[in-house]
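Below is a slice of the complex: some chains, not all, each in place.
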């Protein structure tokens, strides 16, 4: 039986992989390189989290992530000319992935008994570190450091989860609130062009 | 007693370290920086693998890798003007190292009971991730993503190993077949200029 969370996980992985593969194609990577960048974008954050939490990364026990990235590569190769029209669709998928990955990461750290600030960091890392690794691989300054509310949306979601559980709310409610906060912070900040202040350079 | 595999391991480590040190010298790194880049090229892939497999990296129990990199640095400093003539020799050594590292990485994951796709990834990571880290350190887009059959040769070798063991072949035969596939895929693709297709950019 495939659960609702597994479907969301697949959607998020697919959207993250597509984002990596499209940026790799802009740098004229070959198919293999594009696959690796897509994979790192999709699983890099979760892998960093699992290494720090000292548990086995999810992709080492479930081939879904590798297959899903392969599907994303096929999709980009086959339908690249139509992808540009799907920009908004991918943005929605990407934001769903961000919300889901943040909640999954937060709960994984919490279940292992870490304090709340570690859970917030692990949630944000799961959501945002894959994109950061992607940008390092393609030799760009990570976007999440300079533009848009991206990793900050994960932090807000993690704080929401923590506050909800402080008030004794049940897990599924915490998940819904935290996921919605990530999704809304991300989408609204892009829609209304909300940015964090830039640090004044010397 | 030094075994045949240890000699190959030394040759591969030396060739990988030389490749890192030579690229560092092109960027005018100092001796220490060149040593670090050489070391990362030689042991980076195996270290990433061992961190993911949650075992102690080989260089933390055997000083051979550090000494071998030191020898490679000395070699480049002392004989830099002759190195250019040894280009083909180093290419052969580097391909031997790639083949050996792939087989070692595959078997390490297999021995720990991971499924075949994890073994293929760990073999490829052992062979190719050091060069990727080297390119990130010297601030270049990793070569393996854009040019030549390099990491792809490791993947082919890993698949060969898996198929051989599926057919019930003994370990030493699997090793020979997989190593030969990596070596031949690498050398023939360079000789005949075979590349993977480039992903069409937007």
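Should a chain be cited, it is by its letter among A and B, assigned in written order, with residues numbered from 1 in that chain.
Keep this in mind: a contact is a pair of C-beta atoms (placed from the backbone, for glycine too) under 8 Å apart; a residue touches a chain by one contact, two chains touch by 3 or more.
Note that the coordinates shown come from a computational prediction; the quantities given were computed from them, not determined experimentally.
Note on stoichiometry: the full complex in this file contains 3 copies of its one protein sequence, with 2 placed in the shown coordinates.
The rule is simple: only the chains that are shown with their structure count from here on.
Separating the centre of chain A from that of chain B, both taken as means of CA atoms, is a distance of 30 Å. Residues 51-52, 54, 114-115, 117-118, 121, 132, 136, 139-142, 144-147, 151-152, 155, 195-202 of chain B touch chain A in their complex. Put simply, chain A touches chain B in their complex at residues 21-22, 24-34, 36-37, 47, 51, 54, 56-57, 60-61, 63, 66, 76-77, 80, 83-84, 136-139.
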